[in-house]
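Below is one structure, written out as structure tokens; comments come after it.
Every protein chain except one is present and positioned as in the full complex.
Order of writing sets the labels: A, B, C and D. Residues in every chain begin at 1.
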Amino acid sequence: MDRFLQHLLNALMLGGTYALLGIGLTMIFGIMRVVNFTHGELYTFGAYMVFFFAMTLSTNFFLALVFAMVLGVALGAAIEFVLLRPLRGASIDTTMLIMIGAWIALQNSEQLVWTGVAKSVIHPFPAEPVVLGPLSVSWIRIFVFCVAILLIVGAHLLIHRTRLGKAMRSTFQDRETAALMGVNINAIQTATFALGSGLAAAAGALLGPVFVLVPSMGDMAALKSFAIVILGGLGSFKGATLGGFMLALVEEMGAGYISSGYRDAMGFLIIIVVLIFRPTGLFARAERIG
Amino acid sequence: MLEIEGLDCRYGKVRAVRDLTLEVREGELVTLIGANGAGKTTTLKAISGILRPAAGRIAFDGEDITRASARAILAKGIAHCPEGRHVFPYMSVQENLDMGCYLRRDPGGIARDLRKVFERFPVLEERRRQMAGTLSGGEQQMLAIGRALMSRPRLMLFDEPSLGLAPNLVETTFEIIAEIRAQGVTVLMVEQNAYAALELCDRSYLLESGAVTLTGSGAELLDNPHVKEAYLGG
Amino acid sequence: MNRWATWLWLAFLFSIPVWMTNQYYLYILINAGIFIIAAMSLNLLLGYTGQLSLGHVAFFGIGAYASALVSLGFDLEITDSYTFVFAPRPVWVGLLAGILVAGFFGWLVGRISFKIRGAYFVIVTISFAEVVRLVALNWIDLTEGPMALNNIPPLTLGIPGLWELTFWRKVPNYYLVLVTCILSYVVIARLVRSRLGRAMIALRENEPLAASVGIDVTRSLVLAAVVSAAMAGAAGGLYTHTIRIIDPDVFLFIYTVTMVIMVITGGKGTLAGPIVGGLIFGILPEVLREVASPEVQWVMYGLIMIAIVFFLPDGIVPALASWWRDRFGAGGGGAESQSEPGPGPEASGTVTDTMGERA
Amino acid sequence: MTREIAAGETVLAVENLGVRFGGLVALAGISFEVRAGEVASLIGPNGAGKTTAFNAITGFLTPSEGAIRYRDSRIEGLRPNEIADLGVVRTFQKTSVFAASSVFDNLLIGLHRRGGARLWEILLALPRVRAEEARLRAEAEEILDFVGLSARAGEPGGALPYGEQRLLEVAVALAARPSLLLLDEPVSGMNPVETASFMAMLGKIRARGITILLVEHDMRMVMGVSDRVVVLNQGAIIAEGTPEEIQANPEVIRAYLGHGADRRAVGRA
Partner (left out) sequence: MKTLIKSTGFALAAAAALGLSGTAGASEAIKIGVTQPLTGPVAASGNYVVQGAKIAESFLNESGGILGHKVELIVEDNKSNPKEAVATAEKLIVRDKVPVLMGAWSSTYTLAVMPKLIEYGVPMVVETSSSGKITTSGNPWIFRISPTSAMEAKSFGTKVDQFGIKKADFLVVNNDWGRGAASAFSAMLKSKGISVGVVETMDAKAQDLSAQLAKIKASGGDTLFVTTGVEQITLVLKQAKEQRVTHRVITTGGSSSPDQLIAQAGAAAEGSYHLLFFAPWFPEAAPNPDVAKKFVDEWNKRGHNFAGLTEGFRGHDGIMTIAAGIEAAGKAEPDAIRQALWGVKVDGVNGDISFIKQGPAGKESGQNVPNVYIVTIKDGKVALP
């Protein structure tokens, strides 16, 4: 039982960042119809930026997190501007190929800059875990979880309460009519890609200090984001949030009670099963980006 | 107020509008009638800037808006109430109305206009928090009109406002349009329901195969047998 | 004239080992050849039916594993008291088994995934490859997992005791790959110019219209998937018996990406496209190896891919074909059938002509 | 394929066909028949449900209720290719050809049902496959000739001028050897000259013994070619009869020209 609860707690902690990754990807797909293969690279980028500010430049850790997220947004905007904007209206296959090319180029640029040697970010939280009866969890994880939840809520509010968010949702629901309302569709797409990228960078920035940094760390993050998004239904904000927690739970339980070797297979098996039986994702009826 | 000269629009190889010329004067209610596929909707899309014309010139208040963006055209005071309502289904009624004044930055004026819309369509106020996709067809039409009004337009383009509505709602819709016009908004309306449109309007243009074949006051066209032929064949 | 060109071209290919004495280049060609077969198979799905399958390496890897396991033999403990023992079989049996098993998985994946389209289909195919990789990694009893299957025998042909040819060295392997390449080309060429292939092309171009004239959508797609998977399995079999070791890394996404790049660069939906793309991307990494550090090589790889999609979206073969047409005017024409999109009549093959297919 | 059908006998019977999308009723239980050898038209204002009816008959959507009979078979719920196999072939409202394939290949694709070569036969290039190909080519040439597109055989379908693309569409449908041909707005977007030649073509198709069901907005064309017209409005049939009857039917006039017509009529009275 203790072990079960510990697994549950671990899943909860991990789920927050998974949800963050999923939301970023689902927003981009929902509004832009682009399968973003660079998502994992933004995650990696976020992590290395925290390293760069906190470790290389000795900036305050929390400030470094903020910088990393802001730069993630900027990089996302740049990718959108350079690679996607000229291809507006191209088929989903074309943009997918472009994004695969960008993914390969970005990952290896990261390798070039940071080398393959793993990097570690020292964080200011105590090493001793918080002990709750039979359970334990580290301070940094709690911090990461809280920030992730804050970002999720923030993204939710942004999408539902702000003018920009409304413009995004309207673009997603009916592009032509949104244009009739005076929405600058191009700008909205850039903003969406930047925001989605920023969330991925945030996930990387948060998890970087928990884990270690290697240039290929984004691959798993990207594949998991796909799993989460499929689970929740492409384009669904709530679906991605729930999907993030569900994937974490299934992985944790699968590794704990079935076989740790198949931990990563769980997500993909879920994708396949979900798509066979509910091709539009588990939360197809849930409210779409809005 | 609005002048169109020699407008040509194409979808790929299909020429949907051919050498179309028309004008709308301040305060008028002008209708475009004609059978399906005559090019009416295309004309409206070209005016509101979501479709690039292949040739021709569109001017509003004497200013060339042929190549202007939808955003710029809206800012100049042209609102387009599209065919089939096109409310944002997963946004609430309030949010749909918010989208109508997306470009406006005057909170006071927006609040006043919102008041007006709610006075005109009390049902929208009742359903303020409801998702627009769950409204009935008639309510959606009200919302679409309300949303267009929120931009405080000087010229409103209506595309088939009666389409798919129950007969009593069709009447109501036309009454509302007449009212809007009475309050000083110029209206250009596309309508398949020719007789109703002709009774309502000051002037009308009959479109066939993308070109204007007949023009005149509503009453003149009502009496012209060619109108019936255009719809039902000769 | 076309017929002569074809024979000349084939003679050239068959003569390469005679004058290309540097075995390293032969090795590069063998490897490129194997990936050309894989790319041709992917082209059937991606180019002709228009389904972007990003899990194609799964079929390649399944073929490789199946072929390796059949020729190495394996034991599987089913229950404590019963162990299934599979004795080693000759390599050509393994190759056949690889083709069949891969074809079977093609059928399976086709059946379940063609219900969905677009981004969903793409992600399902990626997931499928990833699951297969994880199974290969963790089913230690069968695949030895990450410890890899090694000492995989090379192909041996002939009559035991009388005359045998073992494909140890480059030259016989080159011919083996060349012949398989030609066979694959002929299979694809015949298929896409047949009634069944036209049905696949029809689905790519206009699915509702295809259905309305009586083409069974699912059946055609599944057929394409089976042929494509079986051919990828053949490539995987060749791969495993020339490289002689196989581990779960064969399923890495990057291999699928390589195949996709080959097809897109060369020109999807053209017969020559995967060959051209396969030669370029089979050779390019070796050229880059000379001039750039590894990371830079990869960065360039990614950038080249972007550049190609941007500037030659249809690929090199259609671009060359249209350049040729503009420069020298259209040849042929009339009622001559050409199942390929972009390229002009001269792109229609003559290999099949020389094979006497057309009356 | 089954027994011979005499002219005038009912071939297609739509019985109480209903289609709903979620809460929206697109077709509310309509019934009509098409008889062998005739040209029947389905007309009605925008949103009346004509294309929905087409889609239901040809298997592109499954009706919520009712039955569709073609000759002796129930066809509702069958897949489009199964329905095509029974001889019911349609064209589409928006131009729909295999744009990148040559005109000749468009025809060959259309002739899919006329071939039977199997995969292994094709891969082995058996003589019977070659014979079949030769036969299909001959048939394709014959149809191209029939619609007058022989000169265009080598050009990509998508490169043809608009009017010819619409002809090609019909040719592709004809290649599938329909006994009932459903045409969805075949002349929309055509200029009057093209429309006229298309009407002539329709006569030739009909002369081949093919029954035609037409959806069309161009009323001159409908009234000119139809034997019978069925009028739909808001998902229900409001009139049925000869072109002359339809043109005089007040219900139809109201559907097309609106409620004002009543008031107009009253006003005039």
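The rule is short, and it goes like this: a contact is a pair of C-beta atoms (placed from the backbone, for glycine too) under 8 Å apart; a residue touches a chain by one contact, two chains touch by 3 or more.
These numbers were taken from a predicted model, which means no experiment stands behind them.
Student: So which of the visible chains would the left-out chain be touching?
Tutor: A, C
Student: For a quick check of understanding: of A:Ile92, A:Leu164 or A:Val212, which residue touches the chain that isn't displayed?
Tutor: A:Val212
Student: Tell me which of C:Ala5, C:Leu76 or C:Leu165 is the one touching the absent chain.
Tutor: Final answer for the missing-chain contact: C:Ala5.
Student: Pick from C:Phe14, C:Trp92 or C:Trp168: which residue touches the chain that isn't shown?
Tutor: Checking the options C:Phe14, C:Trp92 or C:Trp168, the one contacting the hidden chain is C:Trp168.
Student: Which residue numbers on chain A touch the omitted chain?
Tutor: Contacting residues on chain A, toward the hidden partner: 2-3, 6-7, 10, 13-14, 108, 111, 115-118, 120, 122, 127, 129, 131, 136-138, 141, 207, 210-212, 214, 216-217, 219-220, 251-256, 260-261, 263-264.
Student: Kindly note down the residues of chain C that lie in touch with the hidden chain.
Tutor: Here the touching residues of chain C are 2, 5-6, 9, 20, 22-25, 27-29, 31, 137-138, 140, 145-148, 150-151, 168-169, 239, 243-247, 249-250, 252, 266, 270-272, 275-276, 279-280, 283, 286-287, 289-290, 294-295, 298, 316-317, 320-321, 324, 343, 346-351.
Just so we're on the same page, only the chains that are shown with their structure count from here on.
Student: Can you name the chain that lies farthest from chain C, using the mean of each chain's Cα atoms as its centre?
Tutor: It is B.
Student: Tally the contacting C-beta pairs at the A-C interface and at the A-B interface, and name the larger one.
Tutor: Answer to which pair has more contacts is A-C.
Student: Averaging only over C-alpha atoms, locate the centres of chain A and chain D and give their separation in whole Å.
Tutor: 49
Student: Which chains are in touch, pair by pair?
Tutor: According to the stated criterion, the contacting chain pairs are A-B, A-C, B-D, C-D.
Student: Across the complex, what residues on chain A touch chain C?
Tutor: 29, 33, 35, 83, 86-87, 92-94, 96-98, 100-109, 111-112, 219, 223, 226-227, 230, 234, 259, 261-262, 264-265, 268-269, 271-272, 275-276, 279
Student: Would you pull the chain A residues touching chain B in the complex into a rising list?
Tutor: Those residues of chain A that touch chain B are 163, 166-167, 169-170, 173-174, 176-184, 287-290.
Student: What residues on chain C touch chain D, complex-wise?
Tutor: Interface residues on chain C, with respect to chain D: 187, 190-191, 194-199, 201-202, 205-206, 208-217, 223, 227, 332-339, 341-342, 345, 352, 355-359.
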